[in-house]
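With one protein chain withheld, the remaining protein chains of the complex are depicted in position.
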Amino acid sequence: MSFSSKPIRKELHHELKGHEALIDSLCECGRLFHTRGWSVGTSSNYSVVLGQHPVDLIVTGSGFDKGQLQPNQFVRVNEFGKPTTPEQPKSSAETMLHVVLAQRSEPVGSILHTHSVWGTLLSQHFYEQRGFSITDFEMLKGLEGIKTHESEVWIPIFDNTQDIPVLAEQVKAIYQTSPEKIRYGFLIRQHGLYTWGHDVFAARRHIEIFEFLFECLGRKLGY
Amino acid sequence: MSFSSKPIRKELHHELKGHEALIDSLCECGRLFHTRGWSVGTSSNYSVVLGQHPVDLIVTGSGFDKGQLQPNQFVRVNEFGKPTTPEQPKSSAETMLHVVLAQRSEPVGSILHTHSVWGTLLSQHFYEQRGFSITDFEMLKGLEGIKTHESEVWIPIFDNTQDIPVLAEQVKAIYQTSPEKIRYGFLIRQHGLYTWGHDVFAARRHIEIFEFLFECLGRKLGY
Amino acid sequence: MSFSSKPIRKELHHELKGHEALIDSLCECGRLFHTRGWSVGTSSNYSVVLGQHPVDLIVTGSGFDKGQLQPNQFVRVNEFGKPTTPEQPKSSAETMLHVVLAQRSEPVGSILHTHSVWGTLLSQHFYEQRGFSITDFEMLKGLEGIKTHESEVWIPIFDNTQDIPVLAEQVKAIYQTSPEKIRYGFLIRQHGLYTWGHDVFAARRHIEIFEFLFECLGRKLGY
Partner (left out) sequence: MSFSSKPIRKELHHELKGHEALIDSLCECGRLFHTRGWSVGTSSNYSVVLGQHPVDLIVTGSGFDKGQLQPNQFVRVNEFGKPTTPEQPKSSAETMLHVVLAQRSEPVGSILHTHSVWGTLLSQHFYEQRGFSITDFEMLKGLEGIKTHESEVWIPIFDNTQDIPVLAEQVKAIYQTSPEKIRYGFLIRQHGLYTWGHDVFAARRHIEIFEFLFECLGRKLGY
């Protein structure tokens, strides 16, 4: 059963048809992340990118339990972050972050946002310096394209805001001007992690890697 | 199988008939909260509110394993916290807290009580000041009606007691005189959390949000 | 599948027949405790008491994965801790602890031993004083017969040894001379917890309660 108090349309919306496997893989991400405690309280949002230029993506609707996502709780949105058709669920408030991340120059097939205890603690701890670097962990090698633990990954931290379009522009500005500063993901202060990959499998792997590294760093800091 | 050493009536008690879906959603809350470690040792209790004025609610019976709740382990009680009919299981010792919370002026469809390690630690840590405020966390936005992380939520802490009717009156006195001090939930010292929502989905979301925030605060305090 | 490298007899040993439900409830305890991390690495042992005077009990065999217990991995033993018949698996090395605990004067229907991180840490931390008391936690009310959080429960700590019969005599000596010092359970230094109840449900509840309280105390101590 679903806890959702909202009626669930049994018939899949035509905008989502043909993408069932991708949507199922996001539902499975939700079950996993909810179990881990990274997507509780209806937090988090996930997307699959069907097209980058112009953006065409399917993103979680707003306010659903991520541990029990249903295929009809997704929305297809365009490059402006608007639903491609009416009669779809309201899309996540953070849809524009997915849109700008889908516009990155490299292939982006999926964008995942989690909201964990460790990410929240680090996003506050390192906020004054607007980020932190991670190096010397073997786990870094799981990040797409990294070949040695000696690599250094910078995780920028943005201040939290309810003005998502403005935040989206800040994110875009960084990857356009200093892409090395935002290659794999970023944190929003007291909010959570955004990461992505060329497909759902890669993006999910990046989530697992960062959440693991955040716990290592958090415990070293005594949290 | 159930660990319960008590016989379980197979036939659903007539007072519960017609409310199977609501009862199932509380059973699922129990499975989830037990897995999380928030409802172990037969602690916790959950209710769905059928009527607020006068109170008519279905609450967990006393002493059952919350990880394996059965539909027949619930009791329907009236505005006095008494079973609407005999031959129902003994209701939770804390039934009167559910009754007074169901009497709040706004719509209350479900009341959930969890008993977690982090809630227990914070309820003692902040007891001298009789509560603590939570602000600046994005997770707060999951609480009904909150639109920004800049909101501030006060969690009052009541001393623990075995005189539940007296505690229930203290709770009622606060939401009647200073409702802003007890809008979303409260802690009982060394005991646990009470929260509620307009339906089970909302109340469960509030539990997940507070337990997440309690862990964040607890780790920042070095626990 | 089972990880056990030992062949498993499909046919239930005749000494166990008629007790399938009790054995199943111990197997379920094993699945739960293994998931919690309280019975990993084939640690822990569990029993159901069929008779107290003289002792007749069914206890887990030695060296089995507690997360995947099979009915044929149990042994029926007598008041001397010996198998009632040959051709049963070797019983747990700690069988004599189960025997002496089954000899307590009050009804004992099940004895459960877990081996958790928190129990291990506390058993060392408080070893010099040979135990510690727990009071003021609502969770204590889940212990059989406790009516208020103001109760005080003493958890004695015994030094670890491989001479289980000697340890068993030490345990017996305490409950015979100062039963109030060992009413609900005890710890063995760097080893784990023993608790019991009038049936499996009660004993398992006591395990959940103590493991919860041990984590609370352990976190307050900064572990």
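Think of it as A, B and C in the order they're written, each chain with its own count starting at 1.
One rule holds for everything that comes next: contacts are C-beta pairs under 8 Å (C-beta built on N, C-alpha and C of every residue); 3 or more make two chains touch, one makes a residue touch a chain.
Bear in mind the structure is a predicted one, so any value in this text is a computation, not a measurement.
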Hidden-chain contact residue, picked from the options A:17, A:130 or A:219: A:219
Of A:106, A:136 or A:152, the one touching the omitted chain in the full complex: A:136
Residue among C:16, C:121, C:146 or C:174 touching the omitted chain: C:121
Footprint left on subunit C by the chain that the document does not show: 1, 3-5, 37, 40-43, 65, 115, 117, 120-121, 160, 162, 188, 190-192, 218, 222-223
Subunit A, residues in touch with the chain not shown (by the definition above): 21, 24-25, 28, 36, 136-139, 142, 147-149, 199-202, 204-206, 208-209, 211-212, 215-216, 219-220, 222
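Everything that follows uses one rule, which is that only the chains that are shown with their structure count from here on.
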Inter-centroid spacing, subunit C versus subunit A (mean Cα positions, whole Å): 44
Multi-partner residues of subunit A (at least 2 other chains): none
